[in-house]
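Some notes on the structure that comes next.
One protein chain is absent from this view; the other protein chains keep their places.
Labels for the chains are A, B and C, by order of writing; each one numbers its residues from 1.
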Amino acid sequence: MRAAIIGGTGYGSIELIRLIHQHPYLEVGTVVSNSQAGNNFSDSYPHLSEVIEQPLEKFDAESIAKNNEVVFLATPSGVSSNLVPQLMETGIKCIDLSGDFRLRSAEQYETWYKKRPASHEYIKQAVYGLSEIYPEKVKTASLLSNPGCYPTAATLGLLPILKTNLADKESIIIDAKSGVTGAGRGLSLTSHYAEINENIKAYKLGAHQHIPEIEQVLSDESGSPITVTFMTHLAPMNRGIMCTMYLKLNQKIPTKEVVELYNEFYKNKPFVRIRPVGVVPSTKEVQGSNYCDIGLHADERTNRLTVVSVIDNLVKGAAGQAIQNANLMFGWDEQSGLNQLPIYP
Amino acid sequence: MRAAIIGGTGYGSIELIRLIHQHPYLEVGTVVSNSQAGNNFSDSYPHLSEVIEQPLEKFDAESIAKNNEVVFLATPSGVSSNLVPQLMETGIKCIDLSGDFRLRSAEQYETWYKKRPASHEYIKQAVYGLSEIYPEKVKTASLLSNPGCYPTAATLGLLPILKTNLADKESIIIDAKSGVTGAGRGLSLTSHYAEINENIKAYKLGAHQHIPEIEQVLSDESGSPITVTFMTHLAPMNRGIMCTMYLKLNQKIPTKEVVELYNEFYKNKPFVRIRPVGVVPSTKEVQGSNYCDIGLHADERTNRLTVVSVIDNLVKGAAGQAIQNANLMFGWDEQSGLNQLPIYP
Amino acid sequence: MRAAIIGGTGYGSIELIRLIHQHPYLEVGTVVSNSQAGNNFSDSYPHLSEVIEQPLEKFDAESIAKNNEVVFLATPSGVSSNLVPQLMETGIKCIDLSGDFRLRSAEQYETWYKKRPASHEYIKQAVYGLSEIYPEKVKTASLLSNPGCYPTAATLGLLPILKTNLADKESIIIDAKSGVTGAGRGLSLTSHYAEINENIKAYKLGAHQHIPEIEQVLSDESGSPITVTFMTHLAPMNRGIMCTMYLKLNQKIPTKEVVELYNEFYKNKPFVRIRPVGVVPSTKEVQGSNYCDIGLHADERTNRLTVVSVIDNLVKGAAGQAIQNANLMFGWDEQSGLNQLPIYP
Partner (left out) sequence: MRAAIIGGTGYGSIELIRLIHQHPYLEVGTVVSNSQAGNNFSDSYPHLSEVIEQPLEKFDAESIAKNNEVVFLATPSGVSSNLVPQLMETGIKCIDLSGDFRLRSAEQYETWYKKRPASHEYIKQAVYGLSEIYPEKVKTASLLSNPGCYPTAATLGLLPILKTNLADKESIIIDAKSGVTGAGRGLSLTSHYAEINENIKAYKLGAHQHIPEIEQVLSDESGSPITVTFMTHLAPMNRGIMCTMYLKLNQKIPTKEVVELYNEFYKNKPFVRIRPVGVVPSTKEVQGSNYCDIGLHADERTNRLTVVSVIDNLVKGAAGQAIQNANLMFGWDEQSGLNQLPIYP
């Protein structure tokens, strides 16, 4: 099955190509990059030389639909809201990696993204593809909205405890650290090597566009409106997100029981791994893979629970989860093309 | 004035030597390293070639006292508790960079450090050298206990707000990130290049020995017993600590007022700089310098205050603050030898 | 087919496991680590949690032979010279990733490795597995000696030009840069994070044990004894080797013709890619993959040829080439299990 990729020269596309190249049922189809149309792909990305040698194309919904069976959109926010309707009209299934179809509320989208929202009709149709939580809905989706990188790490780490009454739902603090690929390949001083290397930087104080997405999922699933404190940091590395999350516990509970709770919650979910008591994962332990690894510590002294959740932002936080969703949508094994071990070290 | 340095081949000593070399009133005296005694200093540290060419010596309290006017101890925990009494008997002033004299409670020391505590007599004598907060006590100290790196960043960031009634003192969460030099030059898998590079790692879940030190300062200064949630992370860089700290606010207050409060609190403190509204510091902005830079964000949506406090762990978090304390103890200008600008980038 | 791995907790083994896990015909069999026997594998390497959960075993040739069809030895030099004879006696095929069977001359081995050489009988039997150059010999090997990381990058980059008369064979200079994983997981100050980060370090001046290996291959293939100047540098990164190599040209020749020569030389070799005129590869362009990418520049002003050859030291420089050799030895497609694209960025 041929997969078109739109937004062809960003890191999200490159990662999609890496994963599709190893997928048993998918192959790279049309690659669209309006800015670089006509150029050969491996001119921008010589690491693909002799493997993915094809010209980048201009966007053309008809032609995409004719030559491909599925479309991945890995475009900046504000782009796929325009492209998806044209594609959907042709009947092709769309998997959108941007934020354009994640928020049910158009007002929220405008507030946080400062862009015009997608049309109501398509927002309504879009299925939010947090694969471990909504597998049944994903299976029937025509328009799949792939979760953000931070929301994936945060919600997978928080949902098991929030679905109980063990924690104070008003106490959630998420301290997130990300590698620099999260900011994409676009040039800016905050991605400039000399500024980021040997540095930790907090950014977007209380204003990150992933906040409403996290709150939407947590509120939906916990059954009550949830507000979180969410702070993002840039760390001097390429890949990886760690969310260190803090919740007040309503009662004393040993770490061991929390670990069991999480293991139970994710027992048939191959991509979520819970560490044993006393161990928390580091970002390198999921590098290049689709895993979300979670460690837990219930502190007796402070009666707070710390949850450490890590993903590779380009895999489980973007392209990997998109493939996982495609697998569900097309009825394939959820792990098809995603069984690579983390690359270590 | 000649300054002896004990623990001569650790990173703390090296940083002391860098700073003393530029100090108008201090010069490097005896350098003690029991493990490398007899070797020439620049064999271990060729960056000092032709500048600090002297043999490393064995510890000998008498000889140190005869040839130096002040002693800096930059030894691992559990060492200076033995050496300080011998040195103090000679009458020489001691500045201890380890944790051995920081906690007033010997029980706490044993619990958190898993070592035998220093003798009560010397613990009582020791002055805790958080320079901006206790300058008067520091001036009269004979035994100065230099604060830990994390406690320096955390307490300087928290004290201004905790001295008011604006924040809920039970809500404090400190998410700390540190460069790898904090772990010293000793070999271990957690300082092994390939394991740390391209990685973020949480460590010492609820068990870091700096917790009781932070709580001691905060409790002393706020007037009520304070318990904090404190989580440490290793980031892939050499220098720098960032503490991102979260507190619940008791009332709505704009960031602007919090910034003013902090500016007022530190108005005559040259080494603490408060960023304006909307700006938080990154660790690189203090690299190689004795500054502690602080940024603030009072979030209207969540009514939580986020404080971002950064230091260079080897300077304000160790050797720099030790020199600052020496300046106070000997009646020199507080900034003597410490006026280097951050090295950027 | 089950593959045993000896030296189970080094980076070479970990990379073998990553690649074998994706191999269509191989699976991970016995994993031997004498130092950690009895421990569960994922305790040392949590990134393998829930995937490779098996105890590490002590070395036992009989048991290995009974339960596996091939053995990979990823042990430090001086170890497999002892183990291989025991394994070979059982009739199992051995692929040795260490330097113990690479040099035909036992004297040379002793001189450069400062260890006792393997027995003559097995040295004679060993086939040197530079896959692109000796595929026919590899196919018949029972004892395969896998090339060193530097020799792989250097010889693949030099052989096409040395097989002509275009270059002065006495003029070869190889300036090599390597990531830190090449030094393994063993602790040492030269792998200590704070010492290597933000640093470039030259090491082993004229004394690297890969020198005789490079000279052996180049002399064999060029038909005359060749001596090279070979200098190694450690760069602050995990993976990757770049060899920048300089040769005096015997005649004027445009870069274009050299590129054609190289393309012709490697025309049926899927893992060697030659960059077009004006372009040289960077190490990241082969990261995580089995490629050796080569760029060329014939300088008109100086009449020197510069060859830039890059590999991932853990893949084409170790585990990947070992798998490639296994593929040849067992009659499988040379690319089996090795078709992953480079992980970028």
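Here, a contact is a pair of C-beta atoms (placed from the backbone, for glycine too) under 8 Å apart; a residue touches a chain by one contact, two chains touch by 3 or more.
Only a predicted model underlies this, so the values are computations on that prediction, with no experimental measurement involved.
Engineer: For the chain omitted from this view, which of the shown chains does it touch?
Structural biologist: Spelled out, the missing chain touches these shown chains: A, B, C.
Engineer: Write down which of C:104, C:137, C:163 or C:233 is the residue touching the left-out chain.
Structural biologist: C:233
Engineer: Which of A:68, A:131, A:238 or A:289 touches the chain that is not shown?
Structural biologist: The single option touching the absent chain is A:238.
Engineer: Could you tell which one of C:105, C:142 or C:302 touches the chain left off the display?
Structural biologist: Answer from the full complex: C:302 touches the omitted chain.
Engineer: Determine which one of C:195, C:213 or C:334 touches the chain that has been left out.
Structural biologist: Candidates C:195, C:213 or C:334; residue touching the omitted chain: C:195.
Engineer: Which listed residue, B:198, B:215, B:299 or B:334, touches the chain dropped from view?
Structural biologist: Hidden-chain contact among the options goes to B:198.
Engineer: Going by the contact rule already stated, which one of B:4, B:32, B:48 or B:196 would touch the omitted chain in the full complex?
Structural biologist: B:48
Engineer: For subunit A, which residues reach the chain that was dropped from this view?
Structural biologist: Subunit A touches the chain not shown through residues 11, 179-181, 185, 187-189, 191-198, 236-238.
Engineer: Could I get the residues of subunit C that touch the absent chain, sorted low to high?
Structural biologist: 173, 175, 177, 179, 194-195, 197-202, 205-206, 227-229, 231, 233, 235-240, 242, 244, 246, 278, 280, 282-284, 287, 295, 297, 299, 301-302, 304, 306, 308, 310, 345
Engineer: Considering the whole complex rather than only what is displayed, give the residues of subunit B touching the chain that is not shown.
Structural biologist: 11, 14, 17-18, 21-22, 45-52, 181, 197-198, 238, 270, 273, 275, 279, 281, 284-289, 293, 339-345
Keep this in mind: only the chains that are shown with their structure count from here on.
Engineer: Which chain's mean C-alpha position is the greatest distance from subunit B's?
Structural biologist: Taking each chain's C-alpha mean as its centre, the farthest from subunit B is C.
Engineer: Could you name the chain whose Cα mean is nearest to the mean of all protein Cα atoms here?
Structural biologist: A
Engineer: Just how far, in Å, is the C-alpha centre of subunit C from the one of subunit A?
Structural biologist: Going by mean C-alpha positions, subunit A sits 36 Å from subunit C.
Engineer: Could you put a whole-Å number on the gap between the CA centroids of subunit A and subunit B?
Structural biologist: For subunit A versus subunit B, the centre distance works out to 38 Å.
Engineer: What is the distance, in whole Å, between the centres of subunit B and subunit C, each centre taken as the mean of its C-alpha atoms?
Structural biologist: Their C-alpha centroids are separated by 45 Å.
Engineer: List, in ascending order, every residue of subunit A touching at least 2 other chains.
Structural biologist: 197-198, 238, 284, 287, 345
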